[in-house]
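Please read the structure below before turning to the comments.
All protein chains but one are shown at their positions in the complex.
Per-chain numbering from 1; labels A, B and C assigned in written order.
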Amino acid sequence: MRAAFEGSQAIARAVAMCRPEVIAAYPITPQTHIVEALARLVYDGELEAEIVSVESEFSAASVVLGAAAAGARAYTASASQGILLMAEVLYNIAGMRLPLVLTCANRAVSAPINIWNDHQDAMAVRDAGWIQLFCTDNQEAVDTTVQAFRITQRTEIPVMVCVDGFILTHLFEPIDLPSQEEVDRYLPPFTFARRLDPARPLTLGALVGPGHYTEVRAELAADLEAAKAEIVAADRDWADITGRFCGGLMRAQGPHSARLGILTLGSIYGTLQEAVATRPPPEPVRLMALRCLRPFPVEALREACRGLCDLIVLERAIAPGAGGILANEVRAALYGMPDAPRVHGAVCGLGGRDVPLEILPRLIELARAAEPVWSEIVDLQATPPVPMEGRVR
Amino acid sequence: MLEIRIHGRGGQGNVVAAYLLAAAAFEGGLYGQAFPAFGAERRGAPVAAFVRCARRVIRQRCQVRTPDALIVQDPTLLAAPETLAGLAPDGVVLVNAGHAEALEPPPGIAPSRWIALPATAIAEKTVRRPIPNTALLGAFFALTGLVPLEALARALRARFPEATAARNRAAAEEASRRVKGGAWRRLVDARGL
Amino acid sequence: MTAKDPALPQRAATLPPGSSRAYHTGSWRQQRPVHRRRPAPCHHTCPAGEDPQFYIQKLQEHEPEAAFRSILEANPFPAVTGRICPHPCETACNRGRFDEPIAIHAIERHLGDLAIAGRWTAELPPLEEDGPTVAIVGAGPAGLSAAWQLRRRGLRAVLYDRHPLAGGLLRTAIPLYRLPRAVLERELERLFATGIEFRGRCRLGQEIFLDDLRRTHDAVILAIGLSRPRPWSVRGAVPGDLHYGLALLEEWIDVGAAPLQGRTVVVHGGGNTAVDVARLAVRAGARAVHLVTTRALPGDPSAIGPEDVMQAFPREIEQAREEGVIVHPHTTITRLIIRGARLRAVELAAVRALAGPDGRTRRVAFEGTEQILEADMVVPATGEIVDAEGLDRLPRAGDFLASDRWGRIPGEKLLYVAGDASGRGASVSAAIGDGARVAAAVLHDLHRGLAPSPSPEPPIAYEALNLHYFDHEPRREPAILPVPERLESDREIEQGLSASEIASEAGRCFSCGNCLACDNCWTFCPDLAVLKTAEVARDGSHYVFDYDFCKGCGVCAAECPCGFIEMVPEPPPRFAAG
Partner (left out) sequence: MTGTQELRRRQPRFLGLEPGHRACQGCGQALAAALVTEAAGPDVILVNATGCLEVFTTPWPQSAWRLPWIHSLFENAAAVAAGVEAALKRQGRPSKVLAFAGDGGTFDIGFRSLSGMIERHHEVLFVCFDNEAYMNTGVQRSSSTPHAAATTTSPAGRKLPGKRHLKKDLLAIVTAHHLPYAATATVAYPGDLMAKVRRGMATEGPAFLLVYSPCPLGWVHDPRDMIAVARLAVETGIFPVVEFERGELVSVLPIREKKPVVEFLRLQGRFAHLLGDDPKALEEREHLQALADANIARFGLLARGEDERDTVSAARVRRGGRIR
């Protein structure tokens, strides 16, 4: 059903259609609208689930951890400081291979305190052992949320769905919501083989010494690699039902002749698309959006970069003292690839700074540099967002 | 594409106005996008929201810097330079003002592009609350003919309980009768809508 | 599921339940707990060698017959000793330091009476028809006990006694109100039903002769007791109509008469016989009865030691005084005032026992403390000596026949002396114990048994118990017949305890040095290395240590209420050969 929704509302309805049994969360902007909407559904009796309104994100993550271990489909959402407060538990959930879904309404991490969007929070936990999927718009947010529940159930690896805070969570636009019937057809009832059960008592979370720790970690690493196929399959099967495709591991658009590519994460992709369409650059450009940050889709990325001379990695996060986080991972991924493109690192939109259409020419300019650009914050001098100085004609 | 910026104060239903505008556009068969200038503002502070309408999917997520239309829910906001900032050369302004006749357009804006309306008074009469947003929307749709008023009515019903929706619809209709229908039609045509 | 379950999801180091059982933490141990049974004080002090702790346990386990049988191993007359024994076991009882001792004698008596009522018997081996036979002279407690022990090992014993019936002083010298004869008869019947022979009216040196007995039997035990009164006079003077206490007592018990009607009687002596005579005097209608003894009353702090306290059982002295006997402690008779042949009065003087330079105590009568006590009869009861008629050749030791502690008479083969005649008597229980000890020696000398066990292990100390697990609870005292009723009949004075009172008393037992089956070790083991057994384990406990997991912390030993668990160093590992 196509209707106009605020992103958070649409995500909440998608979660509800996946029939979660336990939902736990702690309020933090800009995630709040999602959890409020879910609470409303439960309190109105439209959703049969336990809502656990915890005293901290730490407990939110812990509650869904326990619920998943007890064999319940579990969901939580957070952002920014919340994700960092959860960090210890996030590693734990993945290490224990507990299936559950978390929506991260991406937001900057203080200090300075800032409630607006960037990707620093998701980046901070990218090595926790989770699957991390980024959404370019709310339609993808909805579709990816449904897919996430199937992926986590099949892989026993937790899935973090990253949605740009405010820019998507608070964006009101027309969205195709799946029908309950479609979701039920796609998503089997939740089961968990290692469920806590007195009838079959197991010990979960044992102490593992040097003699076996490596093997357990290797198991997780290998299974995350293998999860790529499951992520692609989940997207394909969902497309078979809804006709909507989220790009599997990553999206790419643009002519084969293009020598310049721009790779980004999340909602900037739409702005770049619009910019290319409305302000055609002198040379063709290939636009790419990485959907799957973890596991990192090395093969897909190399495939998408074939024929490029320059690749600009545009990202909304930074590793102070090491440049762009994604840019560095891309460089590593392309290392040793025959005719690998030059990789330019571009950082923008930190702490919610508006990324206007005018970003495109700046990027193209960047790629013209004689030497590859290691890392540059491209919107340092950008026009500040409203309030701004008046220009009355 | 038509880009609209709505200025108001926290608590005046600024975001709701933006969402309603986009929802009405959607109901009228257009693609509508709305989002607030996400702030940490509290009640009373100046706030802005953005709306885009087009006949195709709108992909950009950036803010509206050069609006084709401004909806100003509180005339005192006109004192702040950013309120009128970036208005397109042929852009229009709809202002809520108690004494509409007394309010002159600033230099550089032709009277034809300037309409003041006692929306709060209308709201107090119809909605029985001093929330001018739906009255302003009614007037805006009448002036631009962007979508029929019925589309706004559907959007109102989707968002509010029956009675509230009806009262707001009354406000919109009352306001629409106070303005010259289609006065700004040319702007809308010029934006391909 | 200690082994790996193939169906088990192994992902993320998931583990099967209880799999730690494959890991034997017992290898950490440097010391290990063991059950070590140690004699309870009651067991250690019982002259007859009974183990009250054990029979109280059996009673609590609802096995009264097993409890009774355990007594029979040491003593064939629980119903008798339960009545007349001074029960030193109760004096030694650890519970006495906590609140009051267990009423052990009442429990023993209860079991004895149950056995009589239930006609319970011991399980014995068949008699060795052509095996050795042992002659026992004297069918008193010591002789009967020796015969019983020999019988328990299948040997034939023949008892000879000068009286027509067996029992010795149990029959002739114990007042009926202390030991109803029916009780004695039943226990003797049970004894003789096992094939022990009795030949009455055989007085040594008249009907039977030692040499004949030694010829016709493989061994001879002399259990002849002390039947001759120690000669008595005061500065050589004796009244014309002198009656010795023991004779009066035997006559009274036999025919129920004594020439004491209306007379003022002074009994001289502080032993049980003296007290019994004083009490019979009361019953025989004496006007007044005085008991004069050089020793102190029990509990008198001025006594310098046990040897300065009356030997009679405290409860008997107490009852005698209740009945009107006037006791003169630390007093002696210094002169008899006789007119013609008749006694008119006795002169008494205060006496104290003093430790002499040689360490032995001597008694001194203090000049100037004399007083005159009008009396027309004085009855000496100052003890008896062995009647050596027909035994002239045998070595003597003072009033007794000489022997080693196993009863072997020096220079004689297979000739023994047991009981009072050996000087090892002092009480019926002691005589029973001595009879058993001598029997053990006989069995050994006849190659029918091991060497008599050496001196027993010391009893477990009060401090070795963990008393946190016990609460104070009063001892149940048997009912005592009121004085008027005592005097008008021979009814038994001390009553028994009811079954429920007996159960309560048994419940007060600390089970010193033996398993109480209280579950403490089972409950408190942090390593779950103590296992409870449905039946009694080999070591007499109700628990088994699982050394695969015991780390040797010692909590079980510390919290065992009974001192039954001991920590011992871990033995060094034994390496398999090759």
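Convention: contacts are C-beta pairs under 8 Å (C-beta built on N, C-alpha and C of every residue); 3 or more make two chains touch, one makes a residue touch a chain.
On a predicted model such as this, the values are computed, not experimentally measured, just so you know.
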Interface partners of the hidden chain - shown chains only, full complex considered: A, C
Residue among A:Asn92, A:Gln253 or A:Asn328 that touches the chain left out of view: A:Asn92
Options A:Ala10, A:Ala25, A:Leu38 or A:Ala72, residue touching the unrepresented chain: A:Ala72
Omitted-chain contact residue, chosen from A:Leu196, A:Val232 or A:Ile364: A:Leu196
Positions on chain C where the hidden chain makes contact: 13, 15-25, 28, 57, 60-61, 468-472, 507, 511, 516-520, 522-529, 531-534, 544, 546, 548-549, 551-555, 557-559, 561, 567
Missing-chain contacts mapped onto chain A: 21-22, 24, 48-50, 52-56, 58-59, 62-72, 74, 88-89, 92, 96, 196-198, 200-209, 211-212
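Convention: only the chains that are shown with their structure count from here on.
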Pairwise touch network: line, ring, star, complete, or other: line
Distance from chain B to chain A - Cα centre to Cα centre, in angstrom: 34
Centre-to-centre distance between chain C and chain B (centres being mean Cα positions), rounded to whole Å: 115
Gap in Å, rounded to a whole number, between the CA centres of chain C and chain A: 92
Residue list for chain C, restricted to those that touch at least two other chains: none
Per-residue multi-chain contacts in chain B, two or more chains: none
For the chain A and chain C complex, residues of the former touching the latter: 95-97, 156, 193-194, 201-204, 206, 208, 212, 216, 219-220
Chain A partner contacts - residues on chain C that touch it in the complex: 8-9, 11-17
Residues of chain B that touch chain A when the two form their complex: 18-19, 22-23, 26, 31-38, 40, 46, 48, 58-63, 65, 80-87, 89, 106, 108, 155, 158
